[in-house]
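One structure below.
Missing here is one protein chain; the remaining ones are kept as they sit in the complex.
On to chain A.
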Amino acid sequence: MGDHSHGPAKGLSRWLFTTNHKDIGTMYLWFSFAMFILGGAFAMIIRAELFQPGMQLVEPGFFNQMTTLHGLVMVFGAIMPSFVGLANWMIPMMIGAPDMALPRMNNWSFWILPPGFLMLASTLFMEGGAPAFGWTFYAPLSTTYAAPSVTFFIFAIHALGISSIMGSINIIATVMNMRAPGMTYMKMPLFVWTWLITAFLLVAVMPVLAGAVTMMLMDIHFGTSFFSAAGGGDPVLFQHIFWFFGHPEVYIIILPAFGVVSQIIPAFSRKPLFGYASMVYATAAIAFLSFIVWAHHMYTVGMPVAGELFFMYATMLIAVPTGVKVFNWVTTMWQGALSFETPMLFSIGFLVLFTIGGFTGLMLSIAPADFQYHDTYFVVAHFHYVMVAGAVFSMTAAVYYWLPKWTGKMYNESMGKIHFWISFVGFNIAFFPQHFVGLAGMPRRIPDYALQFADFNMMSSIGAFIYGASQILFLYNVVATIVGGKTVSDEKVWDGAEGLEWTVATPAPYHTFEVPPKIDPAHAHS
């Protein structure tokens, strides 16, 4: 591959056999968007059924299949792969590397995903229907009492897990070995830092998830009783294992999002990030704490009071580094010269709404209060504030921010702003009232509800439809940009942007940094 002007192969084989980090990043991004639409369609069915009290559109069993697939597709299909796609595109360009460290494995990590999700989606057409036990798949509902399709669900989870583990090994190897000379760790952009830490989390907990589903497989097909009390097993053990994976998982989702807004807010504030080093330490602290708080999802299972206290205190502690992050972003904006292009709007939206989600997280961490909140719509509101307004808003911001660099075309700014405002308003109409119904006593994962919850549920459904519809605008804007957007050729698309990715040509050529860039030792991090 000595030829410098060497470009992509032609046709389908370009995408099937590519080892180029930009191609693979693009595939991840489009795939995750497709999953976002699929998971969104499931959500629309859920919200349509919940529009009014009474059963109207679907049967309770099918409703549960929808909530389960919605959660699984959004977490494993939309959010996680989207950030892996972003990592593929940006990490090599941010650290001055020519590509990912393990390009062939990179190809494979991606191509495991589509068959995995095909397998998951195919369960919808199987006898007994798709998995209907929630994305947390508690045993024994997911073992002894599950539809036969659960076996396919287990193999789908294995496929996604393998993909994630390979993806993270690749990121770790790239960041540790491929940095340009002079790009010390404490000079790396925060997006790279947050991804490095996320990758370690992934390598640590995905095998635990794989263990959990394998134990399920054994219980279902080979007569073991890991999770069956009748055979001497323990259904609560399942929850411990699941949440040992599950809580770090929520940080796997949010840390790269933190990284993204830590790039964007300084760029549009025209001012460096306030506390770079403390942001790095806070990220590491959050990652560490995320391993010792899992049972805050299990306050009601009947743990001994000492365990309950330990997990409560540890969980409350997470608020400290999370607070450090929020204070840093706000202080970065303070006395900046702010402008409000679409990426900045989504980042500010992130900041406001994620903080609200953090507050409800703090409320949930208080065990006795959680007895009232647990498994109600209050929890549903909490995690949508952190996952949708957190992770998805930040991902959306990232696409608008780097799209000109990727394509050499500028998106339509007014359409972007309209997209933001519709999303922001729709999101809040959809999810804010869920705090109310949750506190008033509406359990989650129910297809029908008592009459006093009717108004807020209708409101919530309308908001969800608005938020859902606004994504069509997003898709249109992105496609229109790629097909016929206004050309940009400035290397530095945004005047305040910092970082190596803004030193290469626009659009970014197929190969970048084949010769490592010179990094000014005096220049601080970006």
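We adopt the following convention: a contact is a pair of C-beta atoms (placed from the backbone, for glycine too) under 8 Å apart; a residue touches a chain by one contact, two chains touch by 3 or more; residues count from 1.
Simple rule for what comes next: contacts and distances are computed from a predicted model.
Not shown: a single chain whose UniProt protein name, out of "ABC transporter permease", "2-hydroxyacyl-CoA dehydratase", "Putative ABC transport system ATP-binding protein" or "Cytochrome c oxidase subunit 2", is "Cytochrome c oxidase subunit 2".
Interface note for the absent chain: among A:P103, A:G211 or A:G441, the touching residue is A:G441. Contact with the chain that does not appear here is found for just one residue of A:A9, A:I292 or A:V352, A:V352. From the options A:G11, A:G223 or A:P368, the residue with contact to the chain not on display is A:P368. Checked against the full complex, the one of A:F17, A:F288 or A:Y313 touching the unshown chain is A:Y313. Although one chain is not displayed, chain A still touches it through residues 53-56, 59-61, 64, 132-134, 138, 140-141, 145, 228-230, 234-236, 269-278, 300-302, 305, 308-309, 312-313, 316-317, 319-320, 323-324, 326-327, 330-339, 348, 351-352, 355-356, 359-360, 362-363, 366-369, 371-372, 374-376, 436, 439-441, 443-452, 454-456, 458-459, 462, 466, 469.
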